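Of the protein chains in this complex, one is absent; all others appear in place.
Moving on, here comes chain A:
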Amino acid sequence: MSYETSALCCCEYYDRNQERSHILTCCCDCEDLDEAFESLITGNQVSQKHKKGILLTMQNRFRIPWKGGAKQIAFDAILPIVIIPIMLLLASISLWWTFFSFTTVAIFLLFISNFLIRAVHHTKFFFVWTLTSVIVLYLIFEFIVIPFLEILLEENIALSMFIFGFVICLYLMKTRIKSISSIRESEAENGTSGQYYLQCTQCSICQLKIPDRDHHCVWFDCCIGKHNQCLFVLAIFFAIIALLYSSNLTLTSVCHPFTLYKTILLPDDCSEVYKLFELGLSFVAAVYSLIIAALLLVLLFHQILLISLGITLRDWTRLPLTKKLCLGLTMKRPNSRGICQNWKIVMCWTKNNHSISNQM
C-alpha cells in the first residue's frame, strides 16, 4: 500500500487503466497487440477495436522521463515535427528525390488523414503540421536564404508582416470561441436562448455548440462559423501572400532571375540548385511553399464562392455533381440574403451585432 501512494519516479506513470507502470516495460503486456497478432496468424481480419486499442496503448506508453512522473507525448502530434524536416532534407538531394519525397508524403497524408480523424478524435496532427511547416519554412528563409546576401531588409520586413498577419488571424480565430460562449451566457440570462440555440450545431471534434457552424478545420484545429469566417478567409489570404512572396524571394536568390516588364523579378533557370546543399534546401522549401499556396488558393476561391452563395460547406458537399458544376447557383438557398448581405454578415461580425443579424 505504501508503494502505491509514494510519489512517482521520473520514469513512472499511471497508464490507461490507472495502474502504475514504468517506461522500460513499454514493449511488454499489450492485450490488443497479442489478440491482433493472433488473428493475423490465424488468417482472420484484425478488428477495428484492436487496431484502436493498439494505437491508444502505443500513444499511452510513448513518454519522456520527467520530474514527477513520465510525461505523455501524443504520438500523432510528434509525427509532423519528424516528417517535415526529413521530407525537405531528402528532397534537397536531387530532382528525383524531390518528386519522390513530396509524392510519398502526399500519399501518406491522404491515407493517414482519414484514419486519424476516425481513430484519434482530438488529434493535433494537422495543427502541428501547420505550425511545423510555418516554423521550418521561416527558419529556412531567415537562416539559409537571407545569408546569401541577396534580399533587402525591407523585403524581409514585408514578409515578416504577412506572416505576422497570418499568425494574428489564426490566434483571433481560435480565441473568438470565448466570445461565443459569453454571448450564450448573456442570452441565457435574458431568456432569449430559445431563438439562439436553434442555430447552433454541435461540433463532434471540439465538443462545443457553434452557432452558424460552417465546418471544422483540422489544419487550424478550430471550428469555423459565422463568428470567425472572415478571420479564416483573411488568414488564408495572408498565408497565400506570404508563401508566394517567400518562394519568389527564395527562387530568385537561388536560381537565375529575369525581369518581367522591367519590374517583377522571376526565376528562369534553376538547373544548378542541387549542387550545393543550402541552395537545394532553399529551393525545395520554395517548391513546398508553392504547392501549399496553390492548394490554399483553391480553398480561398471555394470559401469566397460559399460565402457569396450563403451556404455552408456541409450544404455544398451534399449537392449533386451537376449542381456543383453550375457553382450551386441553381440550388435553393434558404439562408442566403443576397451576395452583398452574405458578405456583410461574415465580414462585420461582432459580439454586439451578432443577434441582430440573426433576427433579420
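We take it that a contact is a pair of C-beta atoms (placed from the backbone, for glycine too) under 8 Å apart; a residue touches a chain by one contact, two chains touch by 3 or more; residues count from 1.
Everything below uses one rule, namely that contacts and distances are computed from a predicted model.
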According to its UniProt entry, is the unseen chain "tRNA (adenine(58)-N(1))-methyltransferase", "Beta-1,4-N-acetylgalactosaminyltransferase", "Imp1 homolog, Inner Membrane Peptidase complex subunit 1" or "Very-long-chain enoyl-CoA reductase"? "Beta-1,4-N-acetylgalactosaminyltransferase"
Using the touch definition from the top, which of A:21, A:92, A:229 or A:252 touches the missing chain? A:252
Going by the contact rule already stated, which one of A:54, A:88 or A:151 would touch the omitted chain in the full complex? A:151
Across the whole complex, list the residues on chain A that are touched by the chain not included here. 142, 146-153, 155-157, 252-253, 256-259, 262, 265, 269, 272, 275-276
